[in-house]
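Here it is: the structure, laid out below.
Missing here is one protein chain; the remaining ones are kept as they sit in the complex.
Take a look at chain A:
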């Protein structure tokens, strides 16, 4: 296998994620993909802004949202973005074990975030009978926040598959781009959440 040699060099290059053409392509391709995702979320935000006061007599934003839980969720996700930066830093140090450790922490923070979100939805449905079907606002809220949550689920599955698959063989030039593109995707999810926090929750509470 000639690949093993070319993908496992004696000394790792400074940027292992972009050392091969495949790596460069993946890196750039994911950036373009995030461009498309931006339009996707922009469309969802636009829809939400148009419908956020269309409560049809049901609960409104000011009745529902509590900033405490959302603040905790924001901190969890922001921290998980930071830990994924540490992981990429360790990747550039060619320290695979520490990279996996930081990614593991990232995954745990992501799961904690998801748990909070599930609790939040459960709370709205059972305490306020505020569902996906109760009003146009309900549909828009669950769709926007749910799409973000779906992205978190997908990202976590991606991360776990990556970590398990590569646990035994360590870092090479074949899997480095995969880790790196994951981290880009994870940052993007984080940025989207910052907008959700602002547009949905803060503006819902005071706007």
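Basically, a residue touches a chain if its C-beta (ideal position, glycine included) is under 8 Å from a C-beta of that chain, and two chains touch if they have at least 3 such contacts; residues count from 1.
The criterion applied here is as follows: contacts and distances are computed from a predicted model.
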| item | value |
| --- | --- |
| Options "Tol-Pal system protein TolB", "Ion-translocating oxidoreductase complex subunit G", "YdbS-like PH domain-containing protein" or "Cytochrome c oxidase subunit 1": UniProt name of the undisplayed chain | "Cytochrome c oxidase subunit 1" |
| Residue among A:65, A:102 or A:137 touching the omitted chain | A:137 |
| Residue among A:8, A:47 or A:94 that touches the chain left out of view | A:47 |
| Hidden partner chain, residues of chain A it touches | 1-3, 21, 24-25, 28-29, 32-33, 35-37, 39-40, 43-44, 46-47, 50-51, 54-56, 132-140, 143, 158, 161-162, 165, 174 |
